[in-house]
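Here the complex is missing a single protein chain, while all its other protein chains stay put.
Up next, chain A:
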């Protein structure tokens, strides 16, 4: 678990999708998620499915990682599908069972929404599968830079993301230790009425706070000792650069969107 906390869901690789600038990936996925809601015909859905599958195969991320991203939402997909099957009463009756009648409209709509879901999950998880949280942080810092004009602390936000990334595994280990320590002292986390269980939160929180705030104070001291003065004039270890392949991917994606709006049903 600790490993997944540092690298997120990232699966190392050397494919085109891995090498793309993170800003390119975020921009494309953002617009893809919006355009998914514009698809309403079989042809327009196929365009989106082909694009998503093409991305998946060029990324060369093993299928099991992609399936892992889908597991928490299978239930939601199946649930929506079945609900539409029962609720939507459009089109002709295609199937009759006991007191239920299934309409063609319900099947089509159920399918369309399941596909939409599937596409959303597939494409958004491709971002996190091929990009490290650090890369995404860099991209967010760069993309939000215009907000500096309205005095929004973009650099500070990105730095806070990096610091959290470093602290999350440590503090989670700490929580683990605290739970063992309190259990060995005989704190019963297992049974008892609700009031006692909520009370049991206190011997957890107090040591967790002490340790968390101590770390925050120490790191702040260390940063100041090394002369941290905010974002101005700070140089970067990792520089982002838009390359030819990014431009090509943008052009390709523009074609996909154009194709989608051509094949859309306007009636």
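What we mean here is this: contacts are C-beta pairs under 8 Å (C-beta built on N, C-alpha and C of every residue); 3 or more make two chains touch, one makes a residue touch a chain; residues count from 1.
The working rule: contacts and distances are computed from a predicted model.
Enquirer: Please identify the absent chain by the protein name in its UniProt record; candidates are "DNA ligase (ATP)", "Raffinose/stachyose/melibiose transport system permease protein", "Monovalent cation/H+ antiporter complex subunit F" or "Biotin transporter".
Expert: The chain we cannot see is, by its UniProt record, "Biotin transporter".
Enquirer: Which residue among A:85, A:212 or A:259 touches the omitted chain?
Expert: The missing chain is touched by A:212.
Enquirer: Which of these touches the unseen chain: A:42, A:160 or A:242?
Expert: Looking across A:42, A:160 or A:242, the contact with the absent chain belongs to A:160.
Enquirer: Given that one chain is not shown, which residue among A:220, A:248 or A:262 touches it?
Expert: A:220
Enquirer: By the contact criterion defined above, which parts of chain A meet the unshown chain? Give residue numbers in ascending order.
Expert: 1, 4-5, 8-10, 29, 33, 37, 69, 72-73, 76, 80, 83-84, 87, 109, 113, 116, 120-121, 124-125, 127-129, 131, 133, 136-137, 140, 151, 153, 156-157, 159-161, 163-165, 167-168, 171-172, 175-176, 179, 189-191, 194, 197-198, 200-201, 204-205, 208-209, 212-213, 215-217, 219-220, 223-224, 228, 230
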